[in-house]
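Up next is subunit A:
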Amino acid sequence: MKKLGAKKSAVAGVLAASMLIVSALSGCGQTNTPQTQQQSASSNATPQMGGVLRTWKQYDPKSLDPTDCGDTDSYDIQQNIYDGLVMWDKSGKEIVPDLAAAMPTITNGGKTYTFQLRKDVTFQNGDPFTAADVVYSFNREASKSIASPGESYFSMIKGMDDVFTGKAKTVSGVVEKGKYTVEFDLTQPTRTFVDVLAMPYAFIVDKKYTSALPNQAALSLHPIGTGPFTFKEWKKGQDIELVRNPHYYLKDAQGRQLPYMAGITWTLGYGNSVAYLKFKDKKQDFSLIPTSDYVSTLNDPNMKNDITSLVENDYFYIGGNIKKAPWNKKPVRQAMEYAINKDALVKLYNKRIVAAWSILPPNMPGYQENPSGYKYDPAKAKELLKKAGYTNGLPGVHPMVYVKNSIRDVLAANIQAQLAAVGIKITLDGVPFPKYLDEVTKGKEDMVYGGWMQDYPDPDDFLNILFNTNQIPSNNNVGYSNPTVDKQLNQLATVTDLQKAIPGYQAVEKQILDDAAIVPLYHDKEAYLIQPWVHNSQLHPVYPYFYYWTMWIDQKAEQAATKG
Partner candidate 1 sequence: MTRLNNSTRLTTRNWAEGNYGRRKKSVGLWGDAWRRLRKNPVAMAGLVIVALMTLMAILAPVISPHDPNHQYMNRGLTSMGAPVGPSSFFLLGTDQNGRDLLSRMIWGARISLTLGVVINSLNAVIGIFLGVISGYFGKFVDTLVMRLTDIVLAFPFLLLMIALLAVLSPGMESIIIGFVLVGWAQYARLVRGQVLSVKEMEYVQAARALGVSTPRIIFQHILPNVIAPIIALFALGVSWAIMGEATVSFLGLGIQAPTASWGTMIETGASWITSAPWLVIYPGILLLITVLGFNLLGDGLRDALDPHLRR
Partner candidate 2 sequence: MAESILEVKDLRTYFYTEAGVVKAVNGVNFRLEKGQSLGVVGESGSGKSITALSIMGLIKPPGRVISGEIRLQGQDLLKKSRKELEKIRGNDIAMIFQDPMTSLNPVLRVGEQIAEAVVLHRKVNRKEGWNVALEMLKKVGIPEAEDRIRRFPHEMSGGMRQRVMIAIALSCNPKVLIADEPTTALDVTIQAQILDLIRLLQKDFETATIMITHDLGVVAEVCRNVMVMYAGQPVEYSDVTTVLEQPKHPYTWGLLSSLPKLNASGKQRLTPIDGMPPDLGNLPEGCAFAPRCPHKKPVCERQEPSGKWLSPGHFVRCHLYEA
Partner candidate 3 sequence: MANSIKDKIVDQAEKGGENVLLDVRNLKQYFPVKKGVLQQVVGQVKAVDGVSFRVFPGETLGLVGESGCGKTTAGRSILRLTDPTGGEIIYKGQHLEKLSPRGMRPFRREMQIIFQDPYSSLNPRMLVHDIISEPIRIHHLAQGKGVEKRVYELLDLVGLNRKHAKRYPHEFSGGQRQRIGVARALAVEPELVICDEPVSALDVSIQAQIINLLEDLQNELHLSYIFIAHDLSVVKHISDRVAVMYLGKIVEVAASSALYAEPKHPYTQALLSAIPEPQVSGTKKQRILLQGDVPSPINPPAGCHFHSRCRFAQEICRQEVPALRDLGDGHLAACHLAK
């Protein structure tokens, strides 16, 4: 779902704002594995209790109400306050139970999912957690008055859309089958249903507490969930404080009550460069690395060990609008595949990205390095243009729309120069994210430089959503349409075992690239700084943030470092 530009939007609306983060996050590690490159610190050291993590965000989160968790900043905070029925494990490859006691039993040919819930869970205010809360939460998500932007993720649940459109009062497909049993009835078998349940929109709220609130916004300002940390205070523009939930239901392997840390404080409001300076000054435990300081940080013996990185499940691309000339000519599109020297982009981005020759990112099931075997060959590009009938390059000047930020301006300028070298003249049209959305989701653009980030690790999330004809123009922005591909994608979506679907997806990916629907450019590498006294700072592979509840702080080391 995510349009990148938008990255980091777990859900829908993404902001040009968080793009700053995009430009900054990115890794250095040469590894292509999802494991984070951890600092020296000791996986074998014993976790300590206590200590407050001092972290940072440039902007206030959109909301602390799960129905409005439209951006990763909100998600990062909400995941500490709320829990869902299921969650991604640390590898990011598997869904594991969270508030559910176990994975669901699937019956009725894949249309009925039955969850048994944990019985030892209470909300942070002491209310017990029961199946009624689950039913309430899904009805709330479906409610028209809330108009949650995430509602359509759950369209496969029976009656969800009916509630949303006002045809029904309650969601018929979410049924309380006992105090600790919930049943979901789907309209059709859907492989990705459990994936969707791990999204923040499916976080469970306290029915008793939430239904008594005077208005919807109140939950965002006074959130209560079952999560490891309890909300304390949100001073707009200044900071957000969470404190440890002593009644959290999870314990670590040694039987210690989680979470370890006494609290988390996000200071808000200043930009990346300031955060970086504060980190260097040891006033902050976490920071992104400003583009400009990346190289020097890598070379700084005091800091290079503080860097954590990971290749993200996203990809960036350029493409012409296939509905319009001259992009409707395949040789023209293929010429573009040969025209771009992706290594130049990697270099300009200080090697914080990896060159992409495929649509699926390296950590995605079904990843192939270069399915169509394209390479950088400007001579070939010119030849192909000639073949399409353009001996002196493409006629006209083509505006390329993209979400503006400083690093994308740098890359776009380079793309412009590279295309010009083979005879394709473009102008740059960097715009704020809302305007970008407006252009591409209506298919108005001539050329687009865009991106996509996963919602869940399934090729369906990239190939089906971006290239199925039925997604024109809302997500299939380039207007790619191939009946064979459509047929295959529709069929693959109903295959319940992902492993069985992968060869089919690989064939589709090759076909799309053979048709030169888009030109893949690169995948991001997430990279940021974490102080050495913060341990277990494991990145969440699906939404690149931390599992805060397993992190711990070596308070002596912190004191020693900050005093010195």
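With respect to how the candidates were assembled, all candidates are chains of the complex that A comes from, given by their letters.
Keep in mind that, in the parts below, contacts are C-beta pairs under 8 Å (C-beta built on N, C-alpha and C of every residue); 3 or more make two chains touch, one makes a residue touch a chain; residues count from 1.
Keep in mind it's a predicted model, so treat the numbers as computed, not measured.
One candidate among 1, 2 or 3 touches subunit A in this complex; it is 1, while the rest do not. On the subunit A side of its complex with candidate 1, the touching residues are 271-273, 290-293, 295-296, 298, 344, 346-351, 404-406, 409-410, 412-414, 416-417, 427-432, 435.
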